[in-house]
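Got a structure here, written out as structure tokens. Questions coming.
Missing here is one protein chain; the remaining ones are kept as they sit in the complex.
Let's look at chain A:
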Amino acid sequence: MITLHINGQEHRLDLPPDTPLLWALRDTLGLTGTKFGCGAALCGACTVHLDGEAIRSCVTPISAVEGRKVTTIEAATEGGDRIGAAVRDAWVRHDVAQCGYCQSGQIMSAMAFLKSLPKGKQPTAAEIDAAMAGNLCRCGTYSRIRAAVADAARALV
């Protein structure tokens, strides 16, 4: 049994300790907002927060997150987090999503980036690109992602 703290709740899971967090979330807990894209930390679709930091859940075994706080897209954007709500609203305002499959991961990366900024700091275009460079979008929504991240940062001032 491994105990996980996910979105403020405790879950005891009877899974092998090397099970990737992604599949514990998706198949065991039904939290399907976190997406499977590559299984090898190459696309960012599975991004979640571990103690506030963006990690790739597809290569993170559940044994490595025991006792730490995991936040997924569901709680991050609709759970009262000020930055999560700002990013979500910016994503909607800019109509970022096309197919939308990668956007959970994009949003989790954007949130972690904005949380990492010193208070009041507006990110440069290059900083936004660097922060989002690990998240692939085959629909090519990057122009709108750029605009939405910058917009969310402005909204948070």
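Remarks
Everything below uses one rule, namely that a contact is a pair of C-beta atoms (placed from the backbone, for glycine too) under 8 Å apart; a residue touches a chain by one contact, two chains touch by 3 or more; residues count from 1.
Note that in this section contacts and distances are computed from a predicted model.
The listed options are "Molybdopterin-dependent oxidoreductase", "Sarcosine oxidase subunit delta", "ABC-2 family transporter" or "Biotin transport system permease protein", and the UniProt record of the chain not shown names that protein "Molybdopterin-dependent oxidoreductase". Residues of chain A that touch the chain left out of view are 16, 19-20, 23, 26-28, 30, 32-40, 42-43, 45, 72-74, 77-78, 88, 91-92, 95-104, 107, 128-130, 132-133, 135-146.
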